[in-house]
Structures are given as C-alpha cells and as structure tokens.
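Removed: one protein chain of the complex. Kept in place: all other protein chains.
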Amino acid sequence: MPKNKVINVEDAMSHVKSGMSIAVGGFIGQGDPLTLIDCLKTMDVSDLTIYENDGGYGDRGTVELVRQEKVKRIVASHVGTTPEIGNAMNEGRLEVVPTPQGTLAEMMRCGGAGLGGFLTPTGIGTIAEEGKQIVELNGRRFILVEALRVDVALIRAHSGDTWGNLVYRGTSRNFNVVAATCADYVIAEVEDLYTLGELDTNSIHTCGIFVDAVVRSNSGYCVLREEGLDD
Amino acid sequence: MPKNKVINVEDAMSHVKSGMSIAVGGFIGQGDPLTLIDCLKTMDVSDLTIYENDGGYGDRGTVELVRQEKVKRIVASHVGTTPEIGNAMNEGRLEVVPTPQGTLAEMMRCGGAGLGGFLTPTGIGTIAEEGKQIVELNGRRFILVEALRVDVALIRAHSGDTWGNLVYRGTSRNFNVVAATCADYVIAEVEDLYTLGELDTNSIHTCGIFVDAVVRSNSGYCVLREEGLDD
Amino acid sequence: MTDAKAVIAARAAGELRDGQIINLGIGLPTLIANYVADDIDVVIQTENGAIGVGPRPQHGCEDRDRANAGNQPISLIPGGSYFDSATSFGMIRGGHVDSTFLGTLQVDEEGNIANWIVPGKMLAGMGGAMDLVTGAKIVHIVTEHVAKDGTSKLMKRCTFPLTGAKECDVIITERAVFRRSPDKGFVLAEVARGYTLDDIAACTEMSYTVADDLKLDAFGGEA
Partner (left out) sequence: MTDAKAVIAARAAGELRDGQIINLGIGLPTLIANYVADDIDVVIQTENGAIGVGPRPQHGCEDRDRANAGNQPISLIPGGSYFDSATSFGMIRGGHVDSTFLGTLQVDEEGNIANWIVPGKMLAGMGGAMDLVTGAKIVHIVTEHVAKDGTSKLMKRCTFPLTGAKECDVIITERAVFRRSPDKGFVLAEVARGYTLDDIAACTEMSYTVADDLKLDAFGGEA
C-alpha cells in the first residue's frame, strides 16, 4: 500500500530552513496554502527566496512573511495586490524579480520534468530578455529560460488522499500543479482528506508521486472564504 | 454557447491532404483513433508524415496506412509491435525516425504551448544527439529539441461534449493529450458524446479550445476490444 | 452613452466574431463582456485557469475557488472548465486564444505596447500580459485616447519598458479605431461621433494613414 504521508503541520514545515528557495502555489488568494504560511510565520527562518505568481491578496499570503522580514527575494509575475511588498521593495528590504506569468509556470514545470530549460517567444524585445541567452530557430528569436528547482514547495488542494494524490477545485488549481513538481520536498495542505482509493483514478490533478507530506488545512482558509471578494 | 463541432467523419477527415504531417494519439492500441484511421484508409492521400508513439498493434493502427503506401515517414519511439512497419522500412518504402518516447511527447506539448523548443538530458551520449544542437547549462549537457507543429492531429477519447471537451479513460490518455495541442486542425473521435455541461468542469483532460472537429467512434474500436490482449 | 470607458467597451465588443476564444484584461477590458451582441457567441478564457467564463454569480453564490484573474467571482457557462497555469499559458502562447483585449499606458506606431510599469512608480508586474500579447492571434489595445495630462497615449515611440514589441494589431479608443497592416503601419479606420479627422490628428502623436473607406460618426457619442 502506498505510504501514508499525513503528518502534522509543524513536522512538515520543519523542513524549511533559512536561506532556502520555496515555490508557493496559489493565485492572489485562490488556492494559497495559508495553513502552511501561518505555520511559517511562527518559525525562526530568514533569507527565503519565494517563487510564486504573486504575494497574496491584501495583507494575507506570503506578504505576511515579507512583513516579518523572512524573505529576501520574490520572483513573481505580479505583486500589485499586496502593497506591503511594493513598500518593502522601495525601502530596499526586498528584491522583486518580475517574471512573465507563463514563463514562471513553465520554469516550474520544466524543473519538475527534468528538462534543462525551454525557448519562449514571450518577452522578446522587452527587458525580459536582459541577461538571458537568445536562441534563433527557423528565423524566430526565443529567450532561453532555465528550469527551476527549489528546496521546498508549499501547495494547497481541495481534496487529497493519504499518499498525496490531490484534486483541486475551480481556479484554485493554478500554480499548485507545477509547484508540486519542482521541489526536493513538497508539502500539500488539503481541506478534505480521503483514504486511499476514494478519489477517482481518472481525475487526479497531482499524483502522489510528487508529494512528500500531506497536512490538513486549518480554519485559516475558511475565515478568508467568509471575507468575500473585492470587485 | 460554445460552438457545436460534431460532424461526420468524412467531412472531418477531408482536411487531410497528401504530403501533410499528422500527429496521432494512442499507444499500441490503447486510445488509438481507429475510426479516423479507417476513414483515412478509404481516402486518396499519400506522402504522409506520421508522428506517433508507435504504429499500432499487430495489423491494426497506422500500420494499415503504411501497408497502403500512404506514409513516407514515421517519427515514433517504437515500431516493434507492427512487423509490417519494419518490413516497409527494410524494403525502402518507409523512413522511420526513432525518437525517445519522452522527447516525442514533449515535442508535441512544446509545439502546442507556443514554445520554440526544450533542453533534455535524454539521449546525451547516444545517437539521439546526432544532428542536434547541444546546450551546456551549469555544467550539464542537454539536447536542444525543436517544438513540433503539424497540419492535423487524430485523437480518440472516451467521453466528449459537442464543443470538444474530452475525457480519456485509463491508459488510453497517453499521447492523445499532447497530440491535441500541436496541430492546425484537430479531429477527436469519442465513444460517448454528451451535451454541453454534462462533463465535470473540474475533470476535463483536453479542453475544447484545442479541438476543431468531434466525430463519433464507430464499432471498429469495439471489435478490437473483443480481441483481447497478448501477454 | 458619454462615459469614455463605456464607449470603448461597446466599440470593442463590435470586434468580436462568433465562435472566438477571447481573453479580457483586468479593468476596462472586462467591461467588454457586457456589450457582446445577442447573435455572437464568444468563449472567455481567464489566464488564472478557466474557460467559458459566464456572468458574475448570484449574490451569495460567490466562491473563493471560482474567480477570474482580477479576483472577481465568476460562474461558468455550459462547456466551461478549469485547468492549471501551465496549461492556461500553453493555450495563450500556443495561439489557441483568438483575441485579447488589454488596456495600456502607451502604444506606439510600430505596434509596441507598454502597459506594465511606470519607471519610478510602485511596481505591480506584468502578470500574464507579456504572454497574451505574444500568443493571442489578434491583440486589441483598448484605451482612452489621451492621458490625464492631455498627452496622446498613441505615441511615436513608447518611453516606458515594453510589454511586447510590434504586437498590437488594433487600437480602440473613445475617439477612433486604428488597424495595423504589415506594410502601412496603423490605418485610421473609424472616427467616433463628435470628432473630426482634424480632432484625431490633433490628439494622436503616432503616425498613421487614413483608410480609403474611413467611417465617420462610426460609434459612440449621442446616437
């Protein structure tokens, strides 16, 4: 029987150490792993590098780790929904590396799939070219982007089983799928936990092969759900 | 309401012309688009280039098009399950380009995703390097593989809706997912056809955005199912 | 209809063709969905991972796991579905999205677009815009014709960092519609009610030619 990977959040998060690189799933609150982030807030770690689409939404998400000065660098496509990140950057407390959203997703997938990199047309003729190798194929120019490997990934799913098979819900799937593949240690928080064999074998979004620890989501996420959304 | 793409097989297949490149889904009979191949057998086309994991199983699959001398070139990972393809190659009637299975899948995905190519470690130090550009990154050598775009893709799914959302069953998913993305015209045969909204929005394997025509599978596939499998 | 944004959104909706897959940027472009003609069916993709975006859900049915890239609650029309970010940008970069509508800070006569950063101001980031302008088959820039300081947003050359080089195909403002052709650059195709050819010339910095079949009083203003 595949291994039972369900452990408590503190044990799972003890793999996160100062100086590590971390891929975080979620999209401005949709599918953000807030239980794991809440745990990280209580830990004595610093100098983290975060790879994530964004910094969260308002004052909730990885922006909370930035406020605590645990983060030295964030590689993201957009940090406009978390003003505190812009402030930290302007005050020199944080480095932000803006990266096209599709390129960031593909960097994670590529690293997870054992590829060295990929050629993308996105950003040709823009500052996204800076410091990158350009490859010309059949008369078209592409940016060579290197694959991303990180120490830890923090992700969130709606349903999961004890081996770490995961099913997301709606638009909360987003970066969670690719972040799950590119880390040495992958921690997934799940809202609904099932025993092996309960999830549909034909409809798993992230296979348990990618996941190292399964943690139950706490009420933190539910509180956010009640807050509603801005327009 | 998204467009109804259900048409008859002859109209769909009329997009295939002599000299075209075709990506075909399936894996030695698992998920092979046999209804579409049966139609192609009746058509007056030649000089086709086929990209597919294999040539089918025994005497069923794209091997039938090889026997009819419609195919000039097949790019595949394995043709050992269809002796007729080896014969055609040895007699100089067919060119076979052996390609690692993971590389072939990634070529299709890459072309479908608008990327120019990717760097793979697979095949370094082997004849898979031949004629390919080698890129060194961080001390590791990779083969630069160009993305694949083809004229037509022929795929098969278990369930589909009228817009071309597809759900595969078991191991018949295989190359059908990536083949669906990399062609100018994508024809999907489906066993079970549903009206819009009947398939689970969270469990679609191939989004209708990739599909141009939906055709009902005929009994050909069922006949094969009754034949059983070799051991 | 006097509000500039409403005029732009309504005119932009006129660009839609039956069966198209479209992606609407955050803000003004999102309004375009409100003006789609009854006889036109388009399918809306949102880059955070959904297709077949429908109306805002009924009050009380909003759901944290069902939102668009602007974090607004969404519903799906029948046939819609959800997917991950790599698949979403595979669709976008791979040319599977027919048409995108994006706002901008600047656009220039070469079709260059600058819509993601104002140097020296707070950084937001490009989000999915660089992928969208690269991958979508038709890139529409929908924007007010002039900035708040009265200068033209349709410039000779963008001064802000680019989102995409030579990617803009159509510019729609509250005053005019320009279409870019490979050989002639931007061609003025339509002028809105209330404006003359001279008005457009006076508020447009970029070079353009005038279409043979130019339409005057083509849209907007008081009907």
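Lettered A, B and C in written order, each chain numbered from 1.
We adopt the following convention: a residue touches a chain if its C-beta (ideal position, glycine included) is under 8 Å from a C-beta of that chain, and two chains touch if they have at least 3 such contacts.
Values in this document were obtained by computation on a predicted structure and should not be read as measured data.
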item	value
Shown chains that the omitted chain touches within the full complex	A, B
Among A:M89, A:A113, A:L137 or A:L193, the residue in touch with the chain that has been omitted	A:A113
Full-complex contact with the absent chain, from B:N4, B:S77 or B:Q133	B:S77
Residues of subunit A (touch criterion as defined above) contacting the omitted chain	1-3, 109, 111-115, 161-163, 165, 181, 195-197, 199, 201-202, 204, 207-210
Contact set of subunit B toward the excluded chain (per top definition)	27-31, 53-54, 57, 76-81, 83, 86, 89-90, 96, 98, 100-103, 105-106, 108-109, 120-128, 158, 168-178, 205, 221, 224-225, 228-231
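Note that only the chains that are shown with their structure count from here on.
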item	value
Inter-centroid spacing, subunit C versus subunit A (mean Cα positions, whole Å)	29
Between subunit A and subunit B, centroid-to-centroid distance (C-alpha), Å	32
Distance between the centres, which are taken as Cα means, of subunit C and subunit B, whole angstrom	36
Set of subunit A residues in contact with two or more other chains	106, 120-121, 168-170
Numbers and ranges of subunit C residues touching at least 2 other chains	82-83, 86, 89, 92-93, 134-135
